[in-house]
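Beneath this line is the structure, given in structure tokens, with notes to follow.
Heads up, this is only part of the complex; the chains shown haven't been moved.
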Amino acid sequence: MRNLRSAWNELADTLVDTVRAAQGEAIDPALPDAAAERVRAQMRECLAGTGGEVSARARAAALGRTYLSLDPGGRERFLRILAVEFDCDRAAVDAAVVQLNAATGPEERRGAEARLRRALEAPRRRLLTQFNALPEGVKFLVDMRAELLELSADDPSLAALESDLKGLLAAWFDIGFLELKRIGWDSSAAVLEKLIEYEAVHEIRGWDDLRNRLDSDRRCFAFFHPRMPNEPLIFVEVALTDGLAGNIQALLDPHAPLGDPRKANTAIFYSISNAQKGLGGISFGGFLIKRVVDELASEFDRLTNFATLSPIPGFRQWLTRQWSVDETQILNAADRRALADAAGVESGALAALLAREDWHRDPALSEVLRRPVMRLCARYLMQDKRDDGRASDPVANFHLSNGARMEQLNWLADTARKGIAQSAGLMINYLYRVEDIPRNHEAYVGNGEIPASAAMRALIKS
Amino acid sequence: MRNLRSAWNELADTLVDTVRAAQGEAIDPALPDAAAERVRAQMRECLAGTGGEVSARARAAALGRTYLSLDPGGRERFLRILAVEFDCDRAAVDAAVVQLNAATGPEERRGAEARLRRALEAPRRRLLTQFNALPEGVKFLVDMRAELLELSADDPSLAALESDLKGLLAAWFDIGFLELKRIGWDSSAAVLEKLIEYEAVHEIRGWDDLRNRLDSDRRCFAFFHPRMPNEPLIFVEVALTDGLAGNIQALLDPHAPLGDPRKANTAIFYSISNAQKGLGGISFGGFLIKRVVDELASEFDRLTNFATLSPIPGFRQWLTRQWSVDETQILNAADRRALADAAGVESGALAALLAREDWHRDPALSEVLRRPVMRLCARYLMQDKRDDGRASDPVANFHLSNGARMEQLNWLADTARKGIAQSAGLMINYLYRVEDIPRNHEAYVGNGEIPASAAMRALIKS
């Protein structure tokens, strides 16, 4: 059985060429009124379905290419036309509502509901589906949604279009359709360069750094979609270590000796990156972690711990808000004393010290800061909540929702500029214990409880 | 990059085992009241999402397995529970309708519509999506729909569930996700046995017959879905010939000499079978033909004709209806005379002759029948219309909708029992001329015109 390459895409190519030839001259990228009128007409034709389903698809593909040729302003106009002019037919909706109100008996009611449902389905949604006919059609729609997400923040008229597109993508990117793949040095360069591009947590500094992260004591896994074969959707980088790793620079050091993965007892998930902005709000992170834990457990018998080494992105901002209110509220007397001595000022000592460039390179200073900063961070992580009772730190919220618990806070764990700026160099290990995952999840999502190790809990009390 | 096998499926397996263990004893296949109560509770739990998304999926998978273990009566109860008890919340719908009616300004209206849309989305639809977590989840849903289609014919309360499922499947089986594959003797036995099972037009009589149909002067193509890798969705069998083939037995004769495909000028599509009942109403036949034409054209330079050799399934039934009214209406005097002489009766001669067993083996008799029967068949094909103006013969409607034209009617073209019974042994070639496809489609779908060759048109007039 031979797989005929890019089946549909090639069909689309041929047809698009035909359609294009028939459409005459190119569209102005800024989409001025005259051009907009032509685009509008094309949209209507796609929906009319004249010439058969195959031709309709080809027309949609040509329309998609027009979109790609537009400049930002032109795209916004294009999207607004789609959102507003191809919305559902209000008269039809109102008529269906009238019918619903008049329905008697369950059968009639059910029929009226079905009709109303259909009336509420905007034509733009059908048009969006047809863009799938573009070569790389799924990626096209994902990228279009990324643009829509930005635009719709300021323009509510685009929100309904964005919502239609999200619904479509959510169906297509159902977890059941995703493929977990291991990425390694034997993966294609076309995929590997995407890792370099998309890594969002600890920047990959070129091919040598990448190769080091794919060495025999490391693993990298990603979810892929069959229609976007070279595009990871979300990926996780894992180090196989002996015991919990508490320092990211040590973990990423290319000169560190190669570990023997067969002897490792711990898998450290040190970076998880969503790769597609256009899939925002469609979550598969929890599934990825669960699946990778299973893969690793089946490959390596000795692995018993599955933990992250995670950033704490919101800590320093929170801290700044705290001391801007009143530093005395957040520090006990002993700490205030020690900090003041070190800073040479009576008030605002903590802020002053953390403002010093390279404070973390001064061992004595770092020692003074250690206790109060770690305690404050533990408080931030475990006690600072959003209105809905969830942890306000987004990374904490992600892992706790997935059933992890807070395990260990690490001092001077990320001394890169970004790590110092975001979290005063602190990082945290979240621990995934397979048997505890449902209970942790329930406790957190149901009751807002934050599962944590004894050590973490002790930090707050101290 | 290594593809980790059946990623999600294995996860599902593990989780299902866990869930199953927790669920206690097995469900009674007939789903009596107590068992139904337990199933109802499970459905609610799936939707509640307690324990996290991963666990919810596992629970849905377990529920899906329960379904598979039920007997027909049990399944019907299961589906009815799902359809009726997990329908949308009427109070919520009514409230949303009130809001809609009260909305002023486009923004408010748009928001109200969105809320109403959400209110109309039945929980059962979300539950259906979750069944995707079953190993072979997509196939499970396709088969469930096949069962639903049968049940809902007699039970309108199931129709809305069927409609939800159709919507889901239509999104997943969008043409953009289908893969065209060539099937040959180097395909897996697991796929090939499906051809034997699913062939709906000219029965495949075992592995030798199959092998003959996959020989070097034949081609077979199918659409597949990435999540059902061993299941063809629709497949077409093609013979590469010199000129239009007009006899199916000759075409399928295992003792016929092997043709040289490089010298063929014609591709005969002699069998197209939909393989999945559960995808009924979700069409990709037109795309298949277009794609296969492209594949063949790019493989073989000399191919210039693309045509079918098709059954005419409704002809004999139609004919019976005709003569039961009045035979004189449908036959001219000369034909009536000749038929009466041959039959030895004055009235009802055509019916009498066609009722004779093996009339087609008697050359003289066959010659008498030829002219009148072919003329009547041409009339059936080209003039018998449904209320919507389409051809009443379903195969004709399929090919005309795809842009083909009627090319040639063939006498004694299918002398198998079924061919004689259905169409008095007649078959027809529909011709696909790439450049005429859109125009033909338009003429037929838009205006109910039936494109046909001069020879076909002449048949009627004669």
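Labels A and B are assigned to the chains in the order they are written; within every chain, residues are numbered from 1.
In this section, a residue touches a chain if its C-beta (ideal position, glycine included) is under 8 Å from a C-beta of that chain, and two chains touch if they have at least 3 such contacts.
Remember, predicted model here, so these are calculated numbers, not experimental data.
In this structure file the homo-oligomer totals 4 copies of one chain sequence, with 2 depicted.
One rule holds in what follows: only the chains that are shown with their structure count from here on.
Between chain A and chain B the centroid-to-centroid distance comes to 40 Å (mean Cα coordinates, whole Å). Of all residues in chain A, only 1-4, 7-8, 10-11, 14, 50-55, 57, 87-88, 90, 93, 97, 100-101, 106-107, 109-110, 113-114, 116-117, 120, 129, 132-133, 137-138, 156-157, 159-160, 163, 168, 171-172, 174-184, 186-188, 191, 221, 226-227, 283, 286-287, 290-291, 294-295, 401-403, 437-438, 441-442, 445-446 touch chain B in the complex they form.
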